[in-house]
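Note that one protein chain is taken out, while the other chains of the complex remain in position.
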Amino acid sequence: MEFIRPDSIDAAVAALQAENAACLAGGATLVAMMNADLVAPERLVSLRDVAALRTAMRQPDGSVVIGAMRRHRETAEETDLRDGQRVLSDAAGQIANPPVRNMGTIGGSCAFADPAADYPPALAAADARIALVGAEGRRTLPADAFFVDWYETALEPGELIESVILPPAPAGTAGSYTKLARVAGDFAIASVALVLGMEGDACSHLAVAVGACGPAPVRRRDVETELLGGGLGDSEIRRLTDALADGLDPVDDVRASADYRRRVAPRLVRQAIAEAKQCLSGTQ
Amino acid sequence: MTGASITLKVNGADRPVAAVAPWTTLLTVLRDELGLTGAKRGCNQGVCGACTVTIDGEPVRSCLSLALNCTDCEIATVEGLAPAGSLAPVQQALAEGNALQCGFCTPGILIAAHALLRRNEPLSVDEVRAGLSGNLCRCSGYKKIVEAVVRASEARP
Partner (left out) sequence: MKIAGSFNVAAPVELTWRAITDPQVVGACLPGCEEIEAVSPTLYRARIGVKLGPISATFAAEVEVLEEEPPVRVVSVTRGEEGGRASHIRSENTLTLEPADDGGTRVSYEADMTVTGRLAKFGFGVMKKKAQSLAADFAGNLEARLNEAASGG
C-alpha cells in the first residue's frame, strides 16, 4: 500500500489514476473499513493537504459551494447556508457524534453513499449538485443522478468529488432534517429532508426526500409540483406520502425491519411538514 | 513493507516513529510505539470512543486516523491533560464523583469532556450528554459521569 499526500486538486487527480487507488478524506468510514479488513486499497491519496477542498463559499447568486473536505461540524455551523439550504446544516449536526463530526467530510460521506447516511436525502431535497473532477476534466451531477444504488455512486474510477453545490433556496423557505434513530448519532432508521415555503396558506415550495429507505433518497417531484399553490392539508400530504411509499425499498436490518420503515416513513414526512409549517408561521 | 519514518507532535513533544505503514492508525502508534496506553482500543471502528484524542484541539478517533496523515498536527492524549502527579479539573471531578467503574472508557470521556469544558461556561446535563454522546461506557455509569462534568463546568471561575 502506498500513501500519497498531494497538495493540489490536480496532483490528487493525477495520483488517483492508478489501479485500486482510493481517496482518504476524513477517514471516518474508509479507515474503519480498512481496520475491519473490508477494503485494502493499493494506493491511498490523502486529501488532507488540498486546501482548495476545505473551503465553503457563498456565491453572488446565493448558491453555496462546499468543498469536499468540509467536516460535518463545519457544515453544521455553516452560516453561509440560508433559508431552505439549512436542511444541509441541520442534517450535518445530526451525523454521529462530536468526534466523528470533527473528522468526517461531506465528500467522503457522499462518495461512500451509505443508504442510511444523513447527507444524501438532505442534498436531494436541496436540489444540490455534486461537482466531480477527474483526468478527463470536470462535470457536475444532480444529487438524484449521483446516488445510483446501494453504496454506489456515479463516481468513475480516477474521479474525486471536488465540491457540493447548493442552489439558492427561495427566500423565506425553511429547511429541516428529521431523523428517527435508535439513539442520537446512530444511522437513521428512516429520515426526511424537507425544504418548504408557504405564502399564507398556500405552498410555494416543496421538496421532500426520504432517506434510509432504499438504495438512494426517494423524492416525488411530480407530486410535489402538483401540490404547489395548494393548502398542504392532510389529504395533500397523504397524496405525497402515498406516492413516496411506492418508491421505498427499505432493508431489514439490525436497526429496524423493512415493514417498520415503511410504516414510519410517512409519519416522519407528516411530522416534518407540520413542524416546518409551524416554524414558518412563527417567523412570518 | 518497511514504512515511513515520521515525527508526531504528541502532548507538546516531538516524537519520532520509524517504519510506519500506510494503514497504521494513530492509536496503534500511540499505544504500541510511544507507550501512551491511555487511549484504548475498543471497537477499532470509531464507534466506542475509548480511543478519543485531540488533534489540533478537537476530539477525534485515533483508531480512524492514519498516523501518516497526522504529521504537522498537535496531538494530545489523556496523558497530556495535566503534569505527571497532578490532575486536570475534569479528572479531579470524575475522581471525586466516583464517575468510573472499570475505567476503560475513562480516557476517551476525559478528552471529550475536557474539550467541552473549554467553552468556559456552566453546561447543562443535555449539553454534556450531547458532548459525550460519542463515548460509550459499557458499565453504563453515565449518570455519574455526566454529573461530574456538569459540576466541573460549574466550578470554573
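Some observations on this one:
As written, the chains take the letters A and B, and residue 1 is the first residue of each chain.
The rule is simple: a residue touches a chain if its C-beta (ideal position, glycine included) is under 8 Å from a C-beta of that chain, and two chains touch if they have at least 3 such contacts.
For clarity, every value in this text was computed on a predicted model and none was experimentally measured.
Across the entire complex, contacts from the unshown chain go to A.
Contact with the chain that does not appear here is found for just one residue of A:G62, A:G93, A:G134 or A:P215, A:P215.
The omitted chain makes contact with just one of the residues A:E226, A:D249 or A:E275: A:D249. Subunit A residues in contact with the hidden partner, per the touch definition given at the top, are 22, 30, 33, 36-39, 112-113, 115, 150-152, 215, 249, 251-254.
Following the convention adopted for this analysis, only the chains that are shown with their structure count from here on.
Put simply, the C-alpha centre of subunit A and that of subunit B have 29 angstrom between them. Subunit B meets subunit A in the complex at residues 1, 4, 21-23, 25, 44-46, 49, 52, 55, 58-61, 63-66, 68-69, 112, 115, 130-131, 133-135. Per the touch definition, subunit A reaches subunit B in the complex via residues 1-3, 5, 24, 26-28, 31-32, 34-36, 40, 44, 46, 48, 73, 96-100, 102-103, 183-185.
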